[in-house]
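Removed from the display is one protein chain of the complex; every other protein chain stays in position.
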Amino acid sequence: MSETPAPPIQLVPGNSLITKTPEEGRMLAIKMSRLIIKATQPDNAVRERLRGVYAEDAGMLIAIGQTVATEFATIAAANNYWR
Amino acid sequence: MSETPAPPIQLVPGNSLITKTPEEGRMLAIKMSRLIIKATQPDNAVRERLRGVYAEDAGMLIAIGQTVATEFATIAAANNYWR
Amino acid sequence: MSETPAPPIQLVPGNSLITKTPEEGRMLAIKMSRLIIKATQPDNAVRERLRGVYAEDAGMLIAIGQTVATEFATIAAANNYWR
Amino acid sequence: MSETPAPPIQLVPGNSLITKTPEEGRMLAIKMSRLIIKATQPDNAVRERLRGVYAEDAGMLIAIGQTVATEFATIAAANNYWR
Amino acid sequence: MSETPAPPIQLVPGNSLITKTPEEGRMLAIKMSRLIIKATQPDNAVRERLRGVYAEDAGMLIAIGQTVATEFATIAAANNYWR
Partner (left out) sequence: MSETPAPPIQLVPGNSLITKTPEEGRMLAIKMSRLIIKATQPDNAVRERLRGVYAEDAGMLIAIGQTVATEFATIAAANNYWR
């Protein structure tokens, strides 16, 4: 919760919310949500260890689903829902 | 929280958010939320075990409802609410 | 978190998000959120037992309120807010 | 999580989302979120007891704030933000 | 979760969601989220005590951030995002 310098990693792959298909939009949502975690916890070893925690925890997996759903809502709107 | 390769599974069945009816939209929301879990935890045996956990846990069932509601909001908007 | 077959139950009563009034929209939101729980945990006896848990748990009741609020947001938009 | 009969209580006071002012909209959001709790737990004595729990619990108070914020978002949109 | 009388406190400072700048909109979001807590727990001494709890709790601080983000979304929309 201290202010850390802007993360040097890329936060939006391709620097665009526009994707060709819903499937690609969904993959972007997953990536973007993971990159926020990476910006907050840049240590690969720690993230790898935590992966062992959340991947076996039903509640955390559900929470990940909630986050991806929120990211996807934005991406879907950006793409006019690929109508 | 490490970056894993893009999951080979399909994340949006039919690669479209458009459905004929609200009922089908609701089913799509359920499927899409489950596929995020599957992309995060690809091991079928682990997911099956976790199912025994959340299906008996009131708080987790409510959280699943929250996630599906968020997914459905996007699908409903994509379909102009089937008006 | 395993993929179960599409639930045979109805997920959207009347297969429409359109209601005559906000009051009916609110009731639909409650029903739709309950039907997601039912689709995830189809065993009536288990759901009845869990009801005894969440109905006495302040945090879970609040979480139910959050879920219904999210469902209602979609229903209200579908109905142009009954303006 | 069992299906209970539609609650006989009113869920939207005045059966309308339209209010004269943001202040009244905010009050409506509070009331609507409380009425969902009431519909889920109709026993006044139980709700009164649970009130003693959440009113002293920082995390639950924050969660109530989240729920009201979500309800208010819908009400504000319904009123074109009282612009 | 019992129905208490409408709180006598002001819930929306200035009774308007319109602000001159995003900065002021953000301050309004913080204030509005705090006023919901105040309406739910009117006892100043209790709130002061709970402040000592959440201000030292990482998870609760994050949850406060989530609530403010939701309130701000509404305020930003009301102001056409100060474009």
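A, B, C, D and E label the chains in the order they appear, each numbered from 1.
Convention: contacts are C-beta pairs under 8 Å (C-beta built on N, C-alpha and C of every residue); 3 or more make two chains touch, one makes a residue touch a chain.
Small disclaimer: the values here were computed from a predicted structure and weren't measured.
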Across the complex, visible chains touched by the hidden chain are A, E
Contact residues on chain A toward the hidden chain run 1-3, 6-7, 10-12, 15-18, 32-33, 36-37, 39-41, 46, 50-51, 53-54, 57, 59-60, 63-64, 66-67, 70-71, 73-74, 77-78
Logged for chain E, residues touching the omitted partner chain are 21-23, 25-27, 30-31, 34, 37-38, 41, 44, 47-48, 50-51, 54-59, 61-66, 68-70, 72-73, 76-77, 81-83
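The rule is simple: only the chains that are shown with their structure count from here on.
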Rotating chain A so its CA atoms sit on chain C gives an angle in degrees, to the nearest 5, of 120
Per the C-alpha centroid definition, the whole-Å distance linking chain B and chain C comes out as 16
Each of the following residues of chain D touches two or more other chains, namely 1, 37, 41, 50-51, 54, 57, 59, 63-64, 66, 70, 73, 77
Contact graph of the chains (line, ring, star, complete, other): line
Every touching pair of chains is listed here as A-B, B-C, C-D, D-E
